[in-house]
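Pasting in a structure now, in structure tokens, and then I'll have a few things to ask.
Missing here is one protein chain; the remaining ones are kept as they sit in the complex.
Labels A, B and C are assigned to the chains in the order they are written; within every chain, residues are numbered from 1.
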Amino acid sequence: ISSTYIHQAQDAQREWHRRIAHLLQQRKLPEIGWSDTDIETLLLELARMDSNNFPGNCGVGERESRIHSQLVYRRHFGLGHGIGRSGDLCEVQPKAAGSSTLNKLTNALVLDVIRQMGVRSCQDCFVVPMATGMALTLCLLALRKLRPHAKYVLWSRIDQKSCFKSILCAGFTPVIIELVSKGDQLDTNLTEIDQTILKLGPESIACILTTTSCFAPRAADDLVGVAKLAQSHDVPQLVNNAYGIQSSKCMHLIEEMGKIQSNHTTFVQSTDKNFLVPVGGAIVAGFDKSWIKQISQTYPGRASSTPSTDLFITLMSLGIQGYKKLVQERKSLFQELRTKLHQVAEKHGERLLETKGNPISMAVTLSRVVDPDGQGKQVSAIGSMLFTRGVSGTRVITGKDEKSIEGLQFSAWGSHWNGTQTPYLTAAAAIGMTSKDIDLFVKRLDKVLTHVMAPKTHVANKAC
Amino acid sequence: ISSTYIHQAQDAQREWHRRIAHLLQQRKLPEIGWSDTDIETLLLELARMDSNNFPGNCGVGERESRIHSQLVYRRHFGLGHGIGRSGDLCEVQPKAAGSSTLNKLTNALVLDVIRQMGVRSCQDCFVVPMATGMALTLCLLALRKLRPHAKYVLWSRIDQKSCFKSILCAGFTPVIIELVSKGDQLDTNLTEIDQTILKLGPESIACILTTTSCFAPRAADDLVGVAKLAQSHDVPQLVNNAYGIQSSKCMHLIEEMGKIQSNHTTFVQSTDKNFLVPVGGAIVAGFDKSWIKQISQTYPGRASSTPSTDLFITLMSLGIQGYKKLVQERKSLFQELRTKLHQVAEKHGERLLETKGNPISMAVTLSRVVDPDGQGKQVSAIGSMLFTRGVSGTRVITGKDEKSIEGLQFSAWGSHWNGTQTPYLTAAAAIGMTSKDIDLFVKRLDKVLTHVMAPKTHVANKAC
Amino acid sequence: ISSTYIHQAQDAQREWHRRIAHLLQQRKLPEIGWSDTDIETLLLELARMDSNNFPGNCGVGERESRIHSQLVYRRHFGLGHGIGRSGDLCEVQPKAAGSSTLNKLTNALVLDVIRQMGVRSCQDCFVVPMATGMALTLCLLALRKLRPHAKYVLWSRIDQKSCFKSILCAGFTPVIIELVSKGDQLDTNLTEIDQTILKLGPESIACILTTTSCFAPRAADDLVGVAKLAQSHDVPQLVNNAYGIQSSKCMHLIEEMGKIQSNHTTFVQSTDKNFLVPVGGAIVAGFDKSWIKQISQTYPGRASSTPSTDLFITLMSLGIQGYKKLVQERKSLFQELRTKLHQVAEKHGERLLETKGNPISMAVTLSRVVDPDGQGKQVSAIGSMLFTRGVSGTRVITGKDEKSIEGLQFSAWGSHWNGTQTPYLTAAAAIGMTSKDIDLFVKRLDKVLTHVMAPKTHVANKAC
Partner (left out) sequence: ISSTYIHQAQDAQREWHRRIAHLLQQRKLPEIGWSDTDIETLLLELARMDSNNFPGNCGVGERESRIHSQLVYRRHFGLGHGIGRSGDLCEVQPKAAGSSTLNKLTNALVLDVIRQMGVRSCQDCFVVPMATGMALTLCLLALRKLRPHAKYVLWSRIDQKSCFKSILCAGFTPVIIELVSKGDQLDTNLTEIDQTILKLGPESIACILTTTSCFAPRAADDLVGVAKLAQSHDVPQLVNNAYGIQSSKCMHLIEEMGKIQSNHTTFVQSTDKNFLVPVGGAIVAGFDKSWIKQISQTYPGRASSTPSTDLFITLMSLGIQGYKKLVQERKSLFQELRTKLHQVAEKHGERLLETKGNPISMAVTLSRVVDPDGQGKQVSAIGSMLFTRGVSGTRVITGKDEKSIEGLQFSAWGSHWNGTQTPYLTAAAAIGMTSKDIDLFVKRLDKVLTHVMAPKTHVANKAC
């Protein structure tokens, strides 16, 4: 074999080791994504540094990362020690140098992405292997230690159950700040927040819990306005930025908020909704390194490394260019969806609501749907009619739903607002959506609307 | 192709569908484990029932279980929706019939195992995708709702940081119940528990937090004794049964406890330590269906399905016979380890402590180790000397460590007891251990002890 | 869980079974490709029908498809029996209903593709788990049985070693039919073929071995012209259509040839070169069912199922639309490559040869490269200079190479023609190529040419 070819093969090996070293030193997401094989090889290399994979190791402890099933072993690439230690979710595990490196690296890559997506001032973040709701609870439990006299959480209403339940789970009393309507859109009620702080006293308030990404016609909360109030009263703000990383608008709001109030400000986001991984992780981030560290230290014990690993694989596979491309596509699909929904709405005598403050979700009225019982049954049926036709993810709001959660009452549940009169349907242009999704949806929606609005039809679920 | 052969092939298909149907109907762990291929095929079949895998589905929501990376998709078998809904960790997800079935099925199989391992009266359980510490926190947060006036958690001391931190994380004040020594062993201090309840008042106490599996010379807590006190004062007991499923003794204690007090009694165990899966899950179980449901309803939002899936794969792969065999092997290895450690201890003039109440861990004194500075440095070094020689999992206790956790002070940290004088080393015979592990460990320990006890050696780490 | 959702999940299952049934009945490639998970699940289902995967099977034969390594088992999806029986490569194996079905199905899908790519009259084909060279040998061995008195194979010269060696391996004496040059292009020498048949006598000739896909400036052989001669003398034609399925031109030639002579006509193609799978398989096809069957019956014993399985996966993954798209893209990249090579050639005072009869490969002269020793060393070096720069697949022809293969001499080896004077370099636009490949290649070629043609440089390999 000629030396030319041997040189090329050796070059390939050297280039590989160089790429790994560069990643570990820079801790930045590569511009161009890696191949699956490269990512998997790196994971296997890291696993080799965990004690359970040492040749000749003998374990006499109660947890030695012994894995019985080869199927399980393989899906975890031999990584079994999880992340964190009893003291801190971000701490290094002595027995698991590989797992620990992977965890730290993933957090660094996520920080890089958050900054590149617009929150330049973000100082620290970590992936927590719990979905957004429980991650909010974790932040609230950390706030309890910070503010031992606090009893209340001021909550700018968003009709999403797990957000509300995260307050209850943490043992706080939620104080609901109803939104104000402005045209079609629902906005943050700054006045009421201010008055409520004064009424209850700042020290009795753990934080103000606001939300960016949400279903229309609610807008992203006015994070900057809230930050000004919060800063003046020295109350922290906790932001539910569930699927906001994918939106430059949400990220811009967060960046601006951070400029006004950075101490103890936290923003939490879902890994699955922003990064196209399975459900199971959230990212806790902030502008204040020591505060983020305090939160990670609140967590007792170790945790699953799967959400981190999924995120690591996905980010490395996309590269920063790949992720930016996805975000860009989403933005243009949002416009496409608006345009096409507008056309369908018009055709059926309905209206696409004006909700400029919501960069992801949109709503179409269902005012002309026949509603013989006045209880919105026929309106509700549209959701399952769409699901039967292979459309998932729409939400139909009747404005008639009363909801009680652990003793608290909500009118017109789902609409974020007691005053909702007109039923509507929401749809979102979220990351990972394709143009084909939009076409199929609009076509199917058109058919369903044609059906339910036909003057002579009453309950038509079966016939169509 | 002759009809004989075709019949056999068809039989094989029918038998396969029969096995699936039987599993879904009976919800019991099969006697004999399944092959990896069978398990994987079943998972793929279940995934096909989730909406993200429907052919022709179009998603217009903000979470559609879109998975970007094929590597991630494959390791999750196409299951991306996680488990639970905003309201309840055990609730079914409309969009994910497959994931929901898998989750329910796994919980049922785990219940079957818990019963077969000795807690016959167990009424319900669920896998929570958080490690033991955070799972204890979740139980404590549920207890807060149950007992809104409670401030304290009575904690029978165990020097394991995440157990202690689980109380702090939940926002309770821990009240430390020091153990009592009885010969070599450390036992539950029932008298002090009783007096403390009387002093603080039962309604101010969220629960008594006890532990079964722990490092020697601590014994498993006297769950029955505590249950009697707890029952008489109407205070719940929460048991940290971290790696106790593998021990018939621990399971027997829990079963007996349940006979005395079943209301609001909870026992929590690790999935990795009992079932040889990667870190990341815990099992919350009890004798009272509605209470277990209340805990699962405390959890806000969805969660990772990975710990459930790992457990499902492992249990199905083992079958009940396979798991019982592992448990049986562990029991006999426990005796083997005791015998061999006893010999090494004697050889070096040390002693294996008498700790009948601890069925998994054991301790050997290190009284003769040269300790020139009186601070136990040389004793401590034994741990890293063993790790360097490929032994993981031993713990060396000097009796000199002072520890402060969020303002609370512990003397002789690691030993569960302020009065510890003699240094010692612990080792455990946990599930998955092999006879070869024991041989290697004992040989290496012998070498290290020979070294550190040599009269003329001072700091000998490098030389050996 | 509402019945709407259950219905959808059940629908998904039914749809899945319907798709499988449809595939097995129609035996046509689906329009739209399947997902990897669907393909894998189908393979696992088929494997379940092989006796080695029957639950409760006991094997007392010498080959029971026992597979030791799980890694090997998984990569074969549990399929271990291979394909074929002692009597016939296409025969069904009694113990392996699943493997046999897969084999038959793959052959049917390939037949469908061959027809859709232009050889409408193709009657039968099968995948043989040997690369093209050995597959040609197999056809020649079948021809030996058909024509027991034959000694010679007439071979329209193509400078590709394994094609030539396939004749020697089969024990025939090759008779080289030199090409005729026509402008830049090298064409089939029909006159010489005719005269040679007459000279040797038709019955002494096993077949005429022609080639479609080849390196420029050789054109695809005149299959129709040869078929007319072959038919008139009753000599079979065997076509080496190595990578011709990807080219509508090659497929058209074959279809037309079949119209003139169908008896015992065979065309052989590579699976890797046409279908982007790893090396290892070839497809033997023809216009005469019984003849193709005779070839498959010539093969003694069973064989690896891997090339079939790879092809099955790839075809199912592409669907007919996917494959047609790839073929279409290749066609337009061929034009793109011509255009860009033409520009580079002109820039350096070289010429892109006119070779209309070659739809895949093209050649650029290297007449101006400094060649101090007159032996073409510097010209040859261009190949390794390009490889060092990450360009693989070019061939540099000096016109000076003498080659001897088992005693037979070839002048200007590599150029298909003794008369080659001007050195040149070939490049191909083959299936799977991307526009990026072309850009990189042209850029790098430009640099290398700039270098080697610089007036003052002699051997410059290191300096650049």
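Observations on the structure shown:
FYI, a residue touches a chain if its C-beta (ideal position, glycine included) is under 8 Å from a C-beta of that chain, and two chains touch if they have at least 3 such contacts.
The shown structure was predicted, so the numbers you read here are calculated from the model rather than taken from an experiment.
Across A:51, A:86, A:188 or A:358, the single residue that touches the chain missing here is A:51. Although one chain is not drawn, the whole complex shows that of C:134, C:200 or C:370 it is C:134 that touches it.
Looking at C:51, C:156, C:210 or C:415, the residue that reaches the missing chain in the full complex is C:51. Per the touch definition above, the residue from A:59, A:84, A:98 or A:217 contacting the chain not shown is A:98. Taking the complete complex into account, C:280 is the one of C:280, C:357 or C:399 that touches the chain left out. Within the complete assembly, residues 2, 4-5, 7-8, 70, 384, 387-388 of subunit B touch the chain that is not shown. Within subunit A, the residues in touch with the undisplayed chain are 1-2, 4-6, 8-9, 12-13, 15-16, 36-37, 40-41, 44-45, 47-49, 51, 53-55, 70, 73-74, 78, 92, 94-95, 97-98, 100. Think of the hidden chain as still there; on subunit C it touches residues 36, 39-40, 51, 54, 56-72, 75-76, 79-83, 85-87, 94-95, 129-134, 136-137, 141, 144-145, 160-166, 168-171, 213, 215, 242-243, 270, 272-273, 275-281, 298-307, 310, 313-314, 317-318, 326, 337, 360-361, 387, 390-395, 406, 427-433, 436-438, 440-441, 444.
The rule we apply is simple: only the chains that are shown with their structure count from here on.
The rotation that brings the Cα trace of subunit A onto that of subunit B spans 180°, given to the nearest 5. Rounded to a whole number, the gap between the C-alpha centres of subunit A and subunit C is 49 angstrom.
Subunit A and subunit B, compared by their mean Cα positions, are separated by 30 Å.
Residues of subunit C in contact with at least two other chains: 2, 4-5, 8, 70.
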